[in-house]
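Each remark here refers to the structure printed beneath this line.
Every protein chain but one is kept in place in this view of the complex.
Moving on, here comes subunit A:
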Amino acid sequence: MSAQKPRTLFDKIWDAHVVDTLPDGTALLYIDLHLTHEVTTPQAFDGLRAAGRKIRRPEATLGVIDHNIATDESRYTGIVDPESALQVATLEKNAAEFGMPLIPLLDERQGIVHVIGPELGRSLPGMTIVCGDSHTSTHGAMGALAFGIGTSEVEHVLATQTLLQKPAKNMRISVDGNLAFGCSGKDIVLAIIGRIGTAGGTGHVIEYAGDAIRALDMAGRMTVCNMSIEGGARAGMVAPDQTTYDYIAKTPNGPKGDALKRAMEWWKTLPSDAGAHFDTELRLNAHEIAPQVTWGTNPEAVLPITGVVPNPAEVADEAKRAQMERMVQYMGLTPGQRLQDLKVDVVFIGSCTNSRIEDIRAAAAIARGRRVADGVRAMVVPGSGLVKKQAEQEGLDRILKEAGFEWREAGCSMCLGMNPDKLTPGQRSASTSNRNFEGRQGPGGRTHLLSPAMAAAAAVAGHLADVRDYQPKETV
(Lines give C-alpha, C1' and ligand atoms only; values in the text may rest on other atoms or scores of the structure.)
Protein backbone atom coordinates (compact mmCIF):
# COMPACT_ATOMS: atom_id res chain seq x y z
CA MET A 1 0.00 0.00 0.00
CA SER A 2 2.86 2.38 0.79
CA ALA A 3 3.88 2.46 -2.86
CA GLN A 4 0.41 3.54 -3.91
CA LYS A 5 0.19 7.03 -5.31
CA PRO A 6 -1.68 9.59 -3.23
CA ARG A 7 -5.40 9.56 -3.93
CA THR A 8 -8.25 11.99 -3.50
CA LEU A 9 -11.44 11.33 -1.54
CA PHE A 10 -13.20 10.80 -4.88
CA ASP A 11 -10.49 8.40 -6.14
CA LYS A 12 -10.78 6.27 -2.99
CA ILE A 13 -14.54 5.90 -3.14
CA TRP A 14 -14.41 5.29 -6.87
CA ASP A 15 -11.71 2.62 -6.57
CA ALA A 16 -13.66 0.85 -3.82
CA HIS A 17 -16.72 0.54 -6.05
CA VAL A 18 -15.36 -0.59 -9.43
CA VAL A 19 -16.93 -3.98 -10.15
CA ASP A 20 -15.41 -4.39 -13.58
CA THR A 21 -13.71 -2.29 -16.23
CA LEU A 22 -14.72 -2.42 -19.88
CA PRO A 23 -12.02 -2.46 -22.58
CA ASP A 24 -12.51 1.27 -23.30
CA GLY A 25 -11.97 2.25 -19.65
CA THR A 26 -15.64 2.63 -18.74
CA ALA A 27 -16.17 1.34 -15.21
CA LEU A 28 -19.06 -0.71 -13.96
CA LEU A 29 -19.55 1.14 -10.68
CA TYR A 30 -21.39 -0.43 -7.74
CA ILE A 31 -24.13 1.72 -6.17
CA ASP A 32 -24.63 1.41 -2.40
CA LEU A 33 -27.80 3.48 -2.08
CA HIS A 34 -30.44 4.31 -4.65
CA LEU A 35 -32.97 6.95 -3.65
CA THR A 36 -36.09 7.36 -5.77
CA HIS A 37 -39.00 9.78 -6.07
CA GLU A 38 -42.19 9.92 -8.09
CA VAL A 39 -41.09 12.16 -10.99
CA THR A 40 -38.17 10.32 -12.53
CA THR A 41 -39.10 6.68 -11.89
CA PRO A 42 -42.38 5.66 -13.61
CA GLN A 43 -40.75 5.09 -16.99
CA ALA A 44 -37.91 3.12 -15.34
CA PHE A 45 -40.34 0.71 -13.67
CA ASP A 46 -42.16 0.36 -17.01
CA GLY A 47 -38.84 -0.68 -18.53
CA LEU A 48 -38.23 -3.29 -15.83
CA ARG A 49 -41.73 -4.65 -16.25
CA ALA A 50 -41.42 -4.87 -20.04
CA ALA A 51 -38.14 -6.81 -19.75
CA GLY A 52 -39.32 -9.01 -16.87
CA ARG A 53 -36.59 -7.66 -14.58
CA LYS A 54 -36.56 -7.18 -10.80
CA ILE A 55 -34.92 -4.75 -8.40
CA ARG A 56 -31.60 -6.37 -7.62
CA ARG A 57 -31.36 -5.04 -4.04
CA PRO A 58 -34.61 -3.55 -2.80
CA GLU A 59 -33.05 -3.02 0.65
CA ALA A 60 -30.46 -0.69 -0.94
CA THR A 61 -33.28 1.31 -2.53
CA LEU A 62 -35.57 3.81 -0.83
CA GLY A 63 -38.49 5.73 -2.28
CA VAL A 64 -40.14 8.91 -1.08
CA ILE A 65 -42.76 11.28 -2.47
CA ASP A 66 -41.67 14.90 -2.50
CA HIS A 67 -42.03 16.85 -5.78
CA ASN A 68 -45.77 16.74 -6.42
CA ILE A 69 -47.17 16.88 -2.96
CA ALA A 70 -49.08 19.86 -1.60
CA THR A 71 -47.58 21.45 1.51
CA ASP A 72 -50.87 22.57 3.02
CA GLU A 73 -53.67 20.57 4.66
CA SER A 74 -54.82 19.26 1.28
CA ARG A 75 -52.12 16.60 1.52
CA TYR A 76 -54.38 14.83 4.01
CA THR A 77 -57.40 14.79 1.75
CA GLY A 78 -55.80 13.85 -1.55
CA ILE A 79 -53.83 15.49 -4.34
CA VAL A 80 -56.06 17.77 -6.38
CA ASP A 81 -54.17 17.75 -9.68
CA PRO A 82 -55.01 14.45 -11.43
CA GLU A 83 -51.62 14.13 -13.16
CA SER A 84 -49.77 14.67 -9.86
CA ALA A 85 -52.06 12.19 -8.15
CA LEU A 86 -51.38 9.60 -10.86
CA GLN A 87 -47.61 10.07 -10.58
CA VAL A 88 -47.75 9.56 -6.81
CA ALA A 89 -50.09 6.56 -7.12
CA THR A 90 -47.74 5.09 -9.72
CA LEU A 91 -44.78 5.22 -7.35
CA GLU A 92 -46.87 3.58 -4.61
CA LYS A 93 -48.00 0.85 -7.01
CA ASN A 94 -44.49 0.26 -8.34
CA ALA A 95 -43.03 0.11 -4.83
CA ALA A 96 -45.57 -2.54 -3.86
CA GLU A 97 -45.11 -4.54 -7.06
CA PHE A 98 -41.30 -4.50 -6.99
CA GLY A 99 -40.81 -4.69 -3.22
CA MET A 100 -39.15 -1.29 -2.94
CA PRO A 101 -39.23 0.29 0.53
CA LEU A 102 -41.26 3.52 0.33
CA ILE A 103 -41.82 6.11 3.03
CA PRO A 104 -45.60 6.60 3.10
CA LEU A 105 -46.97 10.03 2.27
CA LEU A 106 -48.21 10.81 5.76
CA ASP A 107 -45.30 9.19 7.62
CA GLU A 108 -43.36 11.68 9.77
CA ARG A 109 -40.15 10.62 7.98
CA GLN A 110 -41.57 11.83 4.66
CA GLY A 111 -39.68 14.75 3.18
CA ILE A 112 -37.44 15.92 0.39
CA VAL A 113 -35.31 13.01 -0.78
CA HIS A 114 -32.05 14.94 -0.21
CA VAL A 115 -33.06 15.89 3.31
CA ILE A 116 -34.20 12.48 4.48
CA GLY A 117 -31.22 10.42 3.21
CA PRO A 118 -28.68 12.01 5.58
CA GLU A 119 -31.27 12.65 8.32
CA LEU A 120 -32.24 8.99 8.60
CA GLY A 121 -28.61 7.87 8.55
CA ARG A 122 -29.01 6.15 5.19
CA SER A 123 -26.45 8.40 3.41
CA LEU A 124 -23.05 7.60 4.91
CA PRO A 125 -19.37 8.35 4.22
CA GLY A 126 -17.65 6.30 1.54
CA MET A 127 -20.90 5.31 -0.14
CA THR A 128 -21.91 5.66 -3.75
CA ILE A 129 -25.38 7.23 -3.80
CA VAL A 130 -27.56 7.99 -6.80
CA CYS A 131 -31.04 9.33 -7.43
CA GLY A 132 -32.90 10.47 -10.52
CA ASP A 133 -32.41 14.03 -9.43
CA SER A 134 -29.51 16.38 -10.07
CA HIS A 135 -29.39 17.64 -6.48
CA THR A 136 -28.24 14.21 -5.32
CA SER A 137 -24.89 15.98 -5.03
CA THR A 138 -26.21 17.08 -1.60
CA HIS A 139 -25.31 13.72 -0.02
CA GLY A 140 -21.64 14.36 -0.86
CA ALA A 141 -21.58 16.44 2.32
CA MET A 142 -21.49 13.12 4.19
CA GLY A 143 -18.20 12.24 2.47
CA ALA A 144 -20.00 10.10 -0.12
CA LEU A 145 -19.86 10.05 -3.91
CA ALA A 146 -23.39 11.11 -4.79
CA PHE A 147 -24.73 12.23 -8.13
CA GLY A 148 -27.89 12.63 -10.17
CA ILE A 149 -28.85 10.27 -12.96
CA GLY A 150 -31.46 10.12 -15.71
CA THR A 151 -34.40 7.73 -15.80
CA SER A 152 -32.65 5.19 -18.05
CA GLU A 153 -29.88 5.04 -15.47
CA VAL A 154 -32.47 4.68 -12.69
CA GLU A 155 -33.68 1.58 -14.52
CA HIS A 156 -30.10 0.38 -14.90
CA VAL A 157 -29.41 0.74 -11.17
CA LEU A 158 -32.70 -0.89 -10.20
CA ALA A 159 -31.88 -3.90 -12.39
CA THR A 160 -28.15 -4.24 -11.75
CA GLN A 161 -27.19 -2.10 -8.70
CA THR A 162 -24.47 -0.67 -10.93
CA LEU A 163 -23.88 2.13 -13.42
CA LEU A 164 -21.61 2.44 -16.44
CA GLN A 165 -19.43 5.44 -15.69
CA LYS A 166 -16.30 7.14 -16.94
CA PRO A 167 -14.13 8.52 -14.12
CA ALA A 168 -14.57 12.24 -13.48
CA LYS A 169 -11.79 14.76 -13.06
CA ASN A 170 -10.86 15.97 -9.57
CA MET A 171 -11.41 19.60 -8.62
CA ARG A 172 -10.67 21.08 -5.21
CA ILE A 173 -12.19 24.32 -4.04
CA SER A 174 -10.64 25.54 -0.81
CA VAL A 175 -12.38 28.22 1.18
CA ASP A 176 -9.79 29.55 3.60
CA GLY A 177 -10.23 31.54 6.78
CA ASN A 178 -13.38 32.44 8.66
CA LEU A 179 -16.73 33.24 7.16
CA ALA A 180 -17.78 36.83 7.75
CA PHE A 181 -20.69 37.94 9.90
CA GLY A 182 -24.08 37.33 8.27
CA CYS A 183 -22.79 34.66 5.85
CA SER A 184 -23.56 30.94 5.54
CA GLY A 185 -22.92 27.93 3.35
CA LYS A 186 -25.37 29.38 0.81
CA ASP A 187 -23.26 32.50 0.43
CA ILE A 188 -20.14 30.36 -0.02
CA VAL A 189 -21.64 28.27 -2.80
CA LEU A 190 -23.25 31.22 -4.59
CA ALA A 191 -19.90 33.03 -4.49
CA ILE A 192 -18.20 29.92 -5.89
CA ILE A 193 -20.70 29.65 -8.76
CA GLY A 194 -20.27 33.37 -9.42
CA ARG A 195 -16.56 32.67 -9.79
CA ILE A 196 -16.51 29.43 -11.81
CA GLY A 197 -19.75 29.89 -13.79
CA THR A 198 -22.53 27.40 -14.47
CA ALA A 199 -20.25 25.16 -16.53
CA GLY A 200 -17.08 25.65 -14.44
CA GLY A 201 -17.31 22.21 -12.88
CA THR A 202 -18.38 20.25 -15.97
CA GLY A 203 -16.69 16.84 -16.03
CA HIS A 204 -15.45 17.24 -12.46
CA VAL A 205 -16.26 16.09 -8.98
CA ILE A 206 -15.64 18.99 -6.60
CA GLU A 207 -14.11 18.44 -3.19
CA TYR A 208 -14.79 21.40 -0.90
CA ALA A 209 -12.00 21.98 1.59
CA GLY A 210 -10.49 24.66 3.77
CA ASP A 211 -11.20 26.10 7.22
CA ALA A 212 -14.50 27.72 6.30
CA ILE A 213 -15.89 24.40 5.00
CA ARG A 214 -14.59 22.50 8.05
CA ALA A 215 -16.32 25.06 10.27
CA LEU A 216 -19.71 24.48 8.62
CA ASP A 217 -22.24 22.21 10.28
CA MET A 218 -23.63 19.31 8.22
CA ALA A 219 -26.57 21.39 6.99
CA GLY A 220 -24.19 24.06 5.69
CA ARG A 221 -22.05 21.44 3.96
CA MET A 222 -25.17 19.95 2.38
CA THR A 223 -26.14 23.39 1.05
CA VAL A 224 -22.72 23.78 -0.54
CA CYS A 225 -22.66 20.28 -2.06
CA ASN A 226 -26.30 20.62 -3.18
CA MET A 227 -25.48 23.44 -5.58
CA SER A 228 -22.42 21.73 -7.12
CA ILE A 229 -24.67 20.92 -10.08
CA GLU A 230 -25.39 24.64 -10.53
CA GLY A 231 -21.63 24.99 -11.05
CA GLY A 232 -21.76 22.22 -13.67
CA ALA A 233 -20.26 19.46 -11.47
CA ARG A 234 -22.26 16.28 -11.04
CA ALA A 235 -20.97 15.76 -7.53
CA GLY A 236 -19.56 17.75 -4.65
CA MET A 237 -17.99 16.26 -1.55
CA VAL A 238 -16.64 17.15 1.86
CA ALA A 239 -14.26 14.75 3.59
CA PRO A 240 -15.82 13.19 6.69
CA ASP A 241 -14.59 14.44 10.07
CA GLN A 242 -15.78 14.60 13.68
CA THR A 243 -18.68 16.87 12.66
CA THR A 244 -19.83 14.12 10.28
CA TYR A 245 -19.45 11.33 12.85
CA ASP A 246 -21.31 13.27 15.55
CA TYR A 247 -24.15 13.86 13.08
CA ILE A 248 -24.36 10.18 12.10
CA ALA A 249 -24.37 9.06 15.73
CA LYS A 250 -27.69 10.89 16.21
CA THR A 251 -29.45 9.42 13.17
CA PRO A 252 -32.07 6.67 13.59
CA ASN A 253 -30.70 4.30 10.94
CA GLY A 254 -26.95 4.98 11.01
CA PRO A 255 -24.65 2.17 12.19
CA LYS A 256 -24.41 1.79 15.95
CA GLY A 257 -22.00 0.19 18.43
CA ASP A 258 -19.44 -2.15 16.88
CA ALA A 259 -20.74 -1.52 13.39
CA LEU A 260 -20.13 2.21 13.84
CA LYS A 261 -16.63 1.60 15.20
CA ARG A 262 -15.80 -0.60 12.26
CA ALA A 263 -17.31 1.86 9.80
CA MET A 264 -15.32 4.72 11.30
CA GLU A 265 -12.06 2.82 10.76
CA TRP A 266 -12.79 2.89 7.02
CA TRP A 267 -14.25 6.39 7.00
CA LYS A 268 -11.09 7.77 8.62
CA THR A 269 -9.04 6.51 5.67
CA LEU A 270 -11.18 8.45 3.19
CA PRO A 271 -9.86 12.06 3.28
CA SER A 272 -7.64 12.96 0.33
CA ASP A 273 -3.99 12.03 0.82
CA ALA A 274 -1.36 14.75 1.05
CA GLY A 275 -0.01 15.30 -2.46
CA ALA A 276 -3.07 13.83 -4.19
CA HIS A 277 -3.52 15.24 -7.68
CA PHE A 278 -6.35 17.63 -8.47
CA ASP A 279 -6.91 18.49 -12.13
CA THR A 280 -8.31 21.88 -11.17
CA GLU A 281 -7.77 23.92 -7.99
CA LEU A 282 -9.45 27.08 -6.79
CA ARG A 283 -8.97 29.02 -3.57
CA LEU A 284 -11.30 31.59 -2.06
CA ASN A 285 -10.94 33.71 1.05
CA ALA A 286 -14.00 33.25 3.23
CA HIS A 287 -13.74 36.72 4.74
CA GLU A 288 -14.09 38.28 1.27
CA ILE A 289 -17.51 36.67 0.81
CA ALA A 290 -20.44 39.01 1.56
CA PRO A 291 -24.09 37.90 1.69
CA GLN A 292 -24.97 36.92 -1.87
CA VAL A 293 -28.09 37.27 -4.00
CA THR A 294 -28.71 36.36 -7.63
CA TRP A 295 -30.07 39.08 -9.91
CA GLY A 296 -30.45 37.15 -13.22
CA THR A 297 -31.79 33.88 -14.54
CA ASN A 298 -28.93 31.53 -13.89
CA PRO A 299 -27.08 31.01 -10.63
CA GLU A 300 -23.83 32.56 -11.89
CA ALA A 301 -25.64 35.91 -12.24
CA VAL A 302 -24.93 36.61 -8.58
CA LEU A 303 -23.65 39.62 -6.63
CA PRO A 304 -23.11 40.74 -3.06
CA ILE A 305 -26.31 42.27 -1.65
CA THR A 306 -24.58 45.65 -1.70
CA GLY A 307 -24.33 45.46 -5.51
CA VAL A 308 -26.31 47.04 -8.34
CA VAL A 309 -27.94 45.51 -11.44
CA PRO A 310 -25.19 45.27 -14.09
CA ASN A 311 -25.40 47.13 -17.37
CA PRO A 312 -25.47 44.90 -20.48
CA ALA A 313 -24.22 47.82 -22.60
CA GLU A 314 -20.85 47.43 -20.86
CA VAL A 315 -20.44 43.83 -22.08
CA ALA A 316 -18.29 43.49 -25.20
CA ASP A 317 -19.19 39.92 -26.23
CA GLU A 318 -22.35 40.01 -28.36
CA ALA A 319 -23.88 36.71 -27.24
CA LYS A 320 -23.17 37.48 -23.56
CA ARG A 321 -24.63 40.97 -23.95
CA ALA A 322 -27.78 39.54 -25.53
CA GLN A 323 -28.11 37.02 -22.70
CA MET A 324 -27.68 39.73 -20.07
CA GLU A 325 -30.22 42.00 -21.81
CA ARG A 326 -32.70 39.14 -21.77
CA MET A 327 -32.06 38.53 -18.06
CA VAL A 328 -32.49 42.21 -17.15
CA GLN A 329 -35.71 42.37 -19.16
CA TYR A 330 -37.15 39.09 -17.84
CA MET A 331 -36.34 40.01 -14.25
CA GLY A 332 -37.92 43.44 -14.67
CA LEU A 333 -34.75 45.31 -13.70
CA THR A 334 -33.02 48.57 -14.61
CA PRO A 335 -29.22 48.66 -14.97
CA GLY A 336 -27.65 50.49 -12.04
CA GLN A 337 -30.60 49.80 -9.74
CA ARG A 338 -29.59 48.85 -6.18
CA LEU A 339 -30.41 45.20 -5.43
CA GLN A 340 -31.61 46.26 -1.97
CA ASP A 341 -34.31 48.41 -3.60
CA LEU A 342 -36.00 45.43 -5.26
CA LYS A 343 -39.41 44.85 -3.68
CA VAL A 344 -40.39 41.21 -3.21
CA ASP A 345 -43.85 39.65 -3.43
CA VAL A 346 -43.04 36.20 -2.14
CA VAL A 347 -40.41 34.76 0.21
CA PHE A 348 -39.77 31.03 0.06
CA ILE A 349 -37.67 29.33 2.71
CA GLY A 350 -37.31 25.66 1.86
CA SER A 351 -36.05 23.18 -0.81
CA CYS A 352 -33.34 20.52 -0.72
CA THR A 353 -30.83 23.37 -0.52
CA ASN A 354 -32.07 25.09 2.63
CA SER A 355 -34.87 23.41 4.59
CA ARG A 356 -33.01 21.75 7.44
CA ILE A 357 -33.43 22.59 11.10
CA GLU A 358 -30.36 24.84 11.06
CA ASP A 359 -31.83 26.79 8.13
CA ILE A 360 -35.14 27.24 9.92
CA ARG A 361 -33.33 28.37 13.08
CA ALA A 362 -31.44 30.96 11.02
CA ALA A 363 -34.68 32.29 9.53
CA ALA A 364 -36.49 32.29 12.88
CA ALA A 365 -33.62 34.20 14.51
CA ILE A 366 -34.22 37.08 12.09
CA ALA A 367 -38.02 36.77 12.18
CA ARG A 368 -38.23 36.78 15.98
CA GLY A 369 -39.95 39.93 17.22
CA ARG A 370 -40.44 41.28 13.68
CA ARG A 371 -43.30 41.25 11.18
CA VAL A 372 -43.45 40.17 7.56
CA ALA A 373 -43.88 43.38 5.55
CA ASP A 374 -47.32 44.27 4.19
CA GLY A 375 -48.06 42.74 0.80
CA VAL A 376 -45.42 40.02 1.15
CA ARG A 377 -46.36 36.35 1.24
CA ALA A 378 -43.69 34.48 3.19
CA MET A 379 -43.63 30.72 3.58
CA VAL A 380 -41.39 28.31 5.45
CA VAL A 381 -41.46 24.73 4.20
CA PRO A 382 -39.50 22.27 6.34
CA GLY A 383 -37.51 19.66 4.44
CA SER A 384 -39.06 16.71 6.23
CA GLY A 385 -41.63 15.73 8.80
CA LEU A 386 -38.78 15.19 11.27
CA VAL A 387 -37.41 18.69 10.65
CA LYS A 388 -40.92 20.05 11.16
CA LYS A 389 -41.30 18.15 14.44
CA GLN A 390 -37.92 19.33 15.71
CA ALA A 391 -38.70 22.94 14.78
CA GLU A 392 -42.03 22.74 16.61
CA GLN A 393 -40.32 21.28 19.68
CA GLU A 394 -38.02 24.29 19.64
CA GLY A 395 -40.94 26.69 19.21
CA LEU A 396 -39.62 27.98 15.88
CA ASP A 397 -43.01 27.51 14.21
CA ARG A 398 -44.57 29.84 16.78
CA ILE A 399 -41.93 32.54 16.22
CA LEU A 400 -42.38 32.32 12.46
CA LYS A 401 -46.17 32.27 12.56
CA GLU A 402 -46.25 35.23 14.97
CA ALA A 403 -44.08 37.11 12.51
CA GLY A 404 -46.56 36.36 9.72
CA PHE A 405 -44.84 33.46 7.95
CA GLU A 406 -46.85 30.48 6.70
CA TRP A 407 -45.67 27.27 8.37
CA ARG A 408 -46.10 24.39 5.93
CA GLU A 409 -45.82 20.62 5.56
CA ALA A 410 -42.68 19.05 4.08
CA GLY A 411 -42.06 18.86 0.32
CA CYS A 412 -40.28 20.45 -2.63
CA SER A 413 -42.92 23.17 -2.68
CA MET A 414 -42.08 26.38 -4.50
CA CYS A 415 -38.63 25.31 -5.65
CA LEU A 416 -39.89 24.12 -9.00
CA GLY A 417 -43.50 24.96 -9.84
CA MET A 418 -44.69 21.33 -10.03
CA ASN A 419 -47.15 21.43 -7.16
CA PRO A 420 -49.70 24.01 -5.99
CA ASP A 421 -46.98 26.35 -4.60
CA LYS A 422 -46.11 28.61 -7.55
CA LEU A 423 -45.34 32.19 -8.46
CA THR A 424 -47.72 34.02 -10.78
CA PRO A 425 -46.31 35.89 -13.82
CA GLY A 426 -44.25 38.93 -12.83
CA GLN A 427 -44.07 38.05 -9.12
CA ARG A 428 -40.65 38.54 -7.56
CA SER A 429 -39.46 36.03 -5.00
CA ALA A 430 -36.61 35.83 -2.53
CA SER A 431 -35.98 32.10 -2.44
CA THR A 432 -33.60 29.79 -0.61
CA SER A 433 -33.84 27.23 -3.43
CA ASN A 434 -31.21 26.45 -6.02
CA ARG A 435 -32.38 27.54 -9.48
CA ASN A 436 -33.45 30.93 -10.74
CA PHE A 437 -34.12 29.82 -14.32
CA GLU A 438 -36.92 31.54 -16.22
CA GLY A 439 -40.22 30.11 -15.07
CA ARG A 440 -38.62 27.78 -12.53
CA GLN A 441 -40.97 28.79 -9.71
CA GLY A 442 -43.94 29.26 -12.07
CA PRO A 443 -44.29 30.80 -15.55
CA GLY A 444 -43.11 34.42 -15.60
CA GLY A 445 -41.89 34.23 -11.99
CA ARG A 446 -38.74 36.15 -11.02
CA THR A 447 -36.45 34.37 -8.58
CA HIS A 448 -33.65 35.76 -6.44
CA LEU A 449 -31.61 33.06 -4.71
CA LEU A 450 -30.22 33.74 -1.24
CA SER A 451 -29.64 32.25 2.21
CA PRO A 452 -32.40 31.53 4.76
CA ALA A 453 -31.33 34.47 6.94
CA MET A 454 -31.28 36.78 3.90
CA ALA A 455 -34.71 35.49 2.87
CA ALA A 456 -36.12 36.22 6.32
CA ALA A 457 -34.60 39.70 6.19
CA ALA A 458 -36.26 40.27 2.79
CA ALA A 459 -39.59 39.12 4.22
CA VAL A 460 -39.54 41.64 7.06
CA ALA A 461 -38.07 44.43 4.93
CA GLY A 462 -40.42 43.88 1.97
CA HIS A 463 -37.44 44.16 -0.37
CA LEU A 464 -34.10 42.42 -0.83
CA ALA A 465 -32.14 43.39 2.25
CA ASP A 466 -28.73 43.03 3.81
CA VAL A 467 -29.10 40.56 6.67
CA ARG A 468 -26.28 42.38 8.47
CA ASP A 469 -28.75 45.22 9.05
CA TYR A 470 -31.35 42.86 10.56
CA GLN A 471 -29.71 41.22 13.46
CA PRO A 472 -31.51 38.96 15.91
CA LYS A 473 -33.48 40.69 18.63
CA GLU A 474 -33.08 39.18 22.07
CA THR A 475 -36.57 39.96 23.28
CA VAL A 476 -39.89 39.30 21.63
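In this text, contacts are C-beta pairs under 8 Å (C-beta built on N, C-alpha and C of every residue); 3 or more make two chains touch, one makes a residue touch a chain; residues count from 1.
The criterion applied here is as follows: contacts and distances are computed from a predicted model.
S.K.: Leaving aside the chains on screen, match the unshown one to its UniProt name from "3-isopropylmalate dehydratase small subunit", "ABC transporter permease", "NADH-quinone oxidoreductase subunit H" or "ATP synthase epsilon chain".
M.R.: Spelling it out: the chain absent from the display is recorded in UniProt as "3-isopropylmalate dehydratase small subunit".
S.K.: Of A:Thr90, A:Thr251, A:Asn311 or A:Gln340, which one is in contact with the hidden chain?
M.R.: From the options A:Thr90, A:Thr251, A:Asn311 or A:Gln340, the contact with the absent chain belongs to A:Thr90.
S.K.: Check the options A:Thr243, A:Gln323, A:Gln390 or A:Gln427 and report the residue that touches the missing chain.
M.R.: Of the listed residues, the one touching the omitted chain is A:Gln323.
S.K.: For the chain that's not shown, point to the residue among A:Asp11, A:Asp66, A:Glu119 or A:Glu153 touching it.
M.R.: Counting the whole complex, the residue in contact with the absent chain is A:Glu153.
S.K.: By the contact definition given up top, give the residues of subunit A that touch the hidden chain.
M.R.: 19-20, 22, 24, 26, 28, 30, 32, 39-40, 42-43, 46-47, 51, 53, 56, 59-60, 67-68, 81, 83-84, 86-87, 90, 124, 126-127, 132-134, 136, 148-153, 155-156, 159-162, 164, 166, 198-199, 202-203, 229, 232, 234, 255, 259-260, 262-263, 266, 298, 319-320, 323, 416-418, 422, 425, 435, 437-440, 442-444
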